[in-house]
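First the structure, in the form of structure tokens, and then the observations on it.
Moving on, here comes chain A:
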Amino acid sequence: MENMLILLFCLVTLVGEVKSRVSSHIKVIVWQGILLFLIFIFDSTGAPIASIIFIGIEVLLIRAIVIPIILNRILGSTESHFEAEHKLSSFYSLLIMALLFISGFFIAYGVNKLFTGISPLQFGMAISTILMGLYLILSRKKMISHIMGYVIMENGILLLSFSLLGDMPLLISVGVLIDFFIGILLFRYYTLKIFQNGYDKRGKI
Partner candidate 1 sequence: MILILNSVAIILFPLFLPGLIEKIKSLLCGRVGAPWHQSFSDFIKLLQKELLLSKSSSFISNLAPLPVLISGLIAALFVPLINGYSLFNFPFDFVLFAYFLGFSKMMTLLLAMDSGSSFEGMGASREVKFTLLLEASLFLVFASLILVSRQTVLTQMIQLYHLKAPQTIIFVLLLIIIFFVFMLLECSRMPIDDPNTHLELTMIHEVMVLDTSSVHLAFFNYANGLKLYLFMNLIINTVIPQTHEILLGLIYNCVAVLILVLIIAFIETLYARIRLSRLSEFMLLTLIGAFILLTLILYMNGANH
Partner candidate 2 sequence: MILLLILPLIFSAIMGIFRNIFLSKLLTLIFSFYFIFYVIYSLFHTSQHFTPYFEMNALSCFFLFIEALLVLVVTLYQLAYFKGESNIGDRFNRYCIFYLLFIFSMSGFILTTNFGFMWIFLEASTLSSTFLVDYRSTKGSTIAAWRYVFICTIGVAFAFIGIIMLSKGSAPFGGTLFVSDLIAHAQAINPLYLKMAFAFIILGMGTKVGLAPMHAWLPSAHSEGPSPVSALLSGTLLNVALLGIIQAYRILESAHLAAFCQDLFMIFGLLSLLFSASYMLNCTNYKKMLAYSSIENMGIIAIGLSLGPIGYLAVIIHIVGHSLSKASLFLTSGVIEKMYHTKRIEGVKGLAVRSPLVAFVWILSFLSLIGLPPFPIFFSELLLIYAMIQSGHYILLCVFIILITLIIYGMGSSVFSMSFGKATHTKFIFKNSSLLLAGQLGLLLIMVVIAFYMPSAIHTLISNAVSIL
């Protein structure tokens, strides 16, 4: 069941890639948030209640609700509803994403041999998600999709931390979350600023 969720988590990203509209990517992020929460619930049996609550807040509230809203705002104010402009053609980027997705399994396989005490599939999928996020950043022209790539990558990192991390002190997780959130806000600020002044002509920033 858990593995299903993980696969789903990674597939969602791929599906988002199939739909070439920016707004669909935002839905991807929402779904990822929800799935992350479910994964965590299934994963951490017997984790302290505080951390469960915290993660619930973090994932559901911030990642699944607040950030998509912010992104929508950006989308609204930068009038870039439709095409998420690729640098490559969408066909190739889909191909690459698929390859990344598959590579996740290989990573899982390799990791399984090397390390002990981690769930290999989760690890692999997390890595492939991170790679997908990076790929989004690299292959898109619009800044909004860069931000989304960043968010997806962060989700991947979160999944990775689920897979690897012993219990991190709550204080640290809070700090990390705050940084992440402020970072997103800053991105929003600058995206709007750059868009309104029309600094970014050819997506070369």
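Regarding selection, all candidates are chains of the complex that A comes from, given by their letters.
The rule is short, and it goes like this: contacts are C-beta pairs under 8 Å (C-beta built on N, C-alpha and C of every residue); 3 or more make two chains touch, one makes a residue touch a chain; residues count from 1.
On a predicted model such as this, the values are computed, not experimentally measured, just so you know.
Touch between chain A and the candidates 1 or 2 in this complex is found for 2 only.
Only residues 114-115, 117-118, 130, 134, 137, 143, 146, 150, 153-154, 157, 160-161, 164-169, 172, 175-176, 178-179, 182-183, 186-187, 190, 193-194, 197, 199-200, 205 of chain A touch candidate 2 when the two sit together in their complex.
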